[in-house]
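Read the structure below first, then the notes.
A single protein chain has been omitted; all remaining protein chains appear in their positions.
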Amino acid sequence: MPSVVIRDVSLNFGVVEVLKSLNLEVGKGEFLVLLGPSGCGKSTLLNCIAGLLDVSAGQIFINGRNVTWDEPKDRGIGMVFQSYALYPQMTVEGNLSFGLKNAGVPKDEIAKRVARAAEILQIEPLLKRKPSALSGGQRQRVAIGRALVRDVDVFLFDEPLSNLDAKLRSELRVEIKRLHQKLGNTMIYVTHDQIEAMTLADRIAVMRGGIIQQLDTPQAIYSRPKNRFVAGFIGSPSMNFIEGQLAQHDGTWVFEAADLRVPLATYPFQETNLSPRAATLGVRPEHVGLNTGEGWPFEVETSVEVVEPMGSDTLVWTKVAGHDFSVRMATERAPSAGQRATVGFDPLRASLFDAETGERL
Amino acid sequence: MTGQSRPNRLLRNLSAKIASIPMVLTALCVFVGGTIWTVVYSFTDSRLLPRLRFVGLDQYERLWRTPRWLISIENLAIFGTLSLIFSLAIGFLLAALLDQKIRFENTFRTIFLYPFALSFIVTGLVWQWLLNPDFGVQGLVRSWGWESFTFDPLYNQDIVIYGILIAALWQGTGLVMCIMLAGLRGIDEDIWKAARVDGIPMWKTYLFIVIPMMRPVFITALVLIASGIVRVYDLVVAQTGGGPGISSEVPAKYVYNMMFEAQNLGQGFAASTMMLLSVLIVLIPWAYLEFGGRKRHG
Partner (left out) sequence: MADVTAISPAELAGPSGRRPRRAISRRNVFIYGTLLLVSVYYLLPLYLMIVTSLKGLPEIRMGNVFAPPVEITFEPWVKAWAQACTGLNCDGLSRGFWNSVRITVPSVILSILIASINGYALANWRFRGANVFFTILIFGAFIPYQVMLYPIVIMLRELGLYGGLWGLVIVHTIFGMPILTLLFRNYFTSLPEELFKAARVDGAGFWAIYLKIMLPMSLPIFVVAIIIQVTGIWNDFLFGIVYTRPEYYPMTVQLNNIVNSVQGVKEYNVNMAATLLTGLVPLIVYFVSGKLFVRGIAAGAVKG
C-alpha cells in the first residue's frame, strides 16, 4: 500500500493556480524529493500534505486513510521547517515534549520517546539548553527530533538545510540519509538544491508552475530528462543547448544547426512517429570529449574561449554552431584559452527536444 | 610641529560638531542642567521667584503632608496600574484578533487608532460630554427604561479616576495594539505551523509560545505606557479639572498649580523631583535589562 497518495489536488489563491490537478504516489519507506525553482509550488504541495493549507480540489491519503479534511496533528505526519521553528523560550527537552504533553501522552512514554529521539540524533547533552544556545546544525537536529518523537510514518521536510552553510549542509545531508536508512519512514523532502535531491532521493519529482514535470529516479532524471526544462534545471554546470532542425538525410535522422550536421543513428528516440521539425539538442558538459582523439560519432573543431579550473576538474568554454558550449574535463588535460581544439560527443548520451513543446523526442 | 602633523583632534569633523551644537546644548543645558537646577531648587523655600535659600527637606515634608498631593499619588497609582494592565491586555487582544487574517483589517485598525491622533484635550472634552449624567450614556440607558441605572464617574469622587481611565484607554490602546500587531507579524510563520503540526491549541500557542517570544515588544509597550502615565495632565484638566473637589488630581497637575498658580515654586520643584524619581524607578531597571540583554547577545 502506498504511504501517501495525492489525487487530482489543485490549489488556487483567488485566480492564481498554485497547484494544477496533481497526482502523486509515494511508496512506503520511500524518500521522495520535490525539486524545483522557487515559486514552483513544491512547498505549497508539502503544506497541503501536512494540512497546513487547504486544497481547493482533490484528495490526500496517508496510509490509506483519507485525510483531506483532517487537522495536521491527526494526519500522522511530522514536519521539519527551514527556519527550524523551535519554541525559543523552551529547552530542547521542552520543544520535544510539548506536543506530546498536549496530546495527553503519559509522562513515562514521553520520557521514553524523547530519550530515543535524543539518542538517535545525538543531542542528549543539549536537552537542558535553550535553542538560542545551539548552533544551526544542532537546532535543525532538534527540529528533526520534534518530528521524530511524534512517532509517525511520514516525515515532511521543508527545505530543512537551506539556512545552513555549505559544509554543515553536506554533513546533515548524510545524516538525514542515515536517519532514513535507520528508520525506514516515508520521507517527503522539499528543496531547490539539486545536489540534495540527487543524493537523498529514491525518486525526484521535478516541479514547475504547479505541475510535476518529471517523476523518476535521480539517474533517469539526469540522463533522460523528459523535457527541456528538466534538462536545464538538473545538472551543474548546466547542459549545453543547441537550437536547430531535426531532418532526414540519406534515410537517417540528423540534427542540423548552422553548418553542423549531427548524425542521430545512436540516439535512443523515444517518439516513434518522427517528422522533421525545429529541435533543441542538449549535451551535458561531462559527456563531451575535447581533443580525445577517440573518434566520436560527432566531432567539430572550434576554439577555446575561456578556461575555468574548478579544482577536481576544469570547465572549458568553446563555441559550437554559435552557441556557448562547455566541456568538463580533467584539469591536467585542459587546453588554454585561444587554442584550437576538437570537441566530440556521442548522441547516445545526448537529449533531443521538440523546440516548440520542449518535450523529449 | 610640521604642517604634515596630525590635525588638531578637536578640529576633525568640525562641521559635524558644529551641526551637533543644538543637540549638545539641549542635552546638557535643558535635560541635564534643567533637571539638576530643579532638584537643587527643590531644597529651597522659593515662592514667587526662585531663590537659593536652602531649607533642607522642608518642601518634601510639606509635600507628603498635603492631602492634595497624597490624593494625586493615589490616583496615579490606581490609574497607572489599571491603565498598564488594560492597555496591554486590550492592545494585545485587539492585535491578536486583527492577526487572524480577517477581512476589513485596515478598517478596524483605522477605527482603533484614530483616537491616538487626537489631543488629550479633545479626548477629555468628548468623554466629559459622553459621561454627562443627564445627556450622556447614563441618560441614554435611563431613556431605554432602566431608570435606576447609574454611571456618572465624573460626578462621583470615588470613581472619578475610572472615568478618566476609560477616556485614556480610548485614546491610547490603539498605539499599544499597533505595537503588538507589529510584534505578532514579526513572529516566524513556521512557528505557527509547527504548533499546528504538534496539535497545540491556539490559545496555548499564544500563551506558551507567542507571548514569551514577544517579551521585548511587551517591554517596549510597557515603557511607553508608563512614561505616558506619569505625564497625565491635559486629560485631567480637560475632563474634570481635578474635580469633583480634588478627587481627580494628579501629580503633574499639582506641579503646574504650585508653580504657576499658587506661587509656591519650592513645592512645585519638590513635587516634580518626586515625579522624576518615580520615572527613574521604572527607567533604570529597564535600561539595565536592555543594556544587559545586549551584552549577552553581543
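All chains are identified by letter, namely A and B, in their written order; residue positions are counted from 1 within each chain.
Definition applied: a contact is a pair of C-beta atoms (placed from the backbone, for glycine too) under 8 Å apart; a residue touches a chain by one contact, two chains touch by 3 or more.
Since this is a predicted model, take the numbers as computed values, not measurements.
In the complete complex, the residue from B:Leu84, B:Ile159 or B:Val230 that touches the missing chain is B:Val230. Of the candidate positions A:Thr68, A:Gln82, A:Asn227 or A:Ser351, contact with the unshown chain belongs to A:Thr68. Residues of subunit A that touch the chain left out of view are 1-2, 5, 7, 23-25, 54-59, 61, 64-66, 68-69, 215.
Contact between subunit B and the unshown chain involves residues 9, 12-13, 15-17, 19-20, 22-24, 26-35, 37-39, 41, 50, 93-94, 97-98, 100, 102, 108-122, 125-130, 134-136, 139-140, 143, 170, 174-175, 178-179, 182, 216, 220-221, 223-224, 227, 230-231, 233-234, 237-238, 241, 251-252, 255-256, 259-260, 265, 268-269, 271-273, 275-276, 279, 283, 287, 290.
Throughout what follows, only the chains that are shown with their structure count from here on.
Put simply, the C-alpha centre of subunit A and that of subunit B have 56 angstrom between them. On the subunit B side of its complex with subunit A, the touching residues are 188, 190-191, 193-201, 204, 208-209, 212-213.
If you check the complex, the residues on subunit A that touch subunit B are 47, 50-52, 71-74, 77-79, 81-90, 98-99, 102-103, 146, 150, 158.
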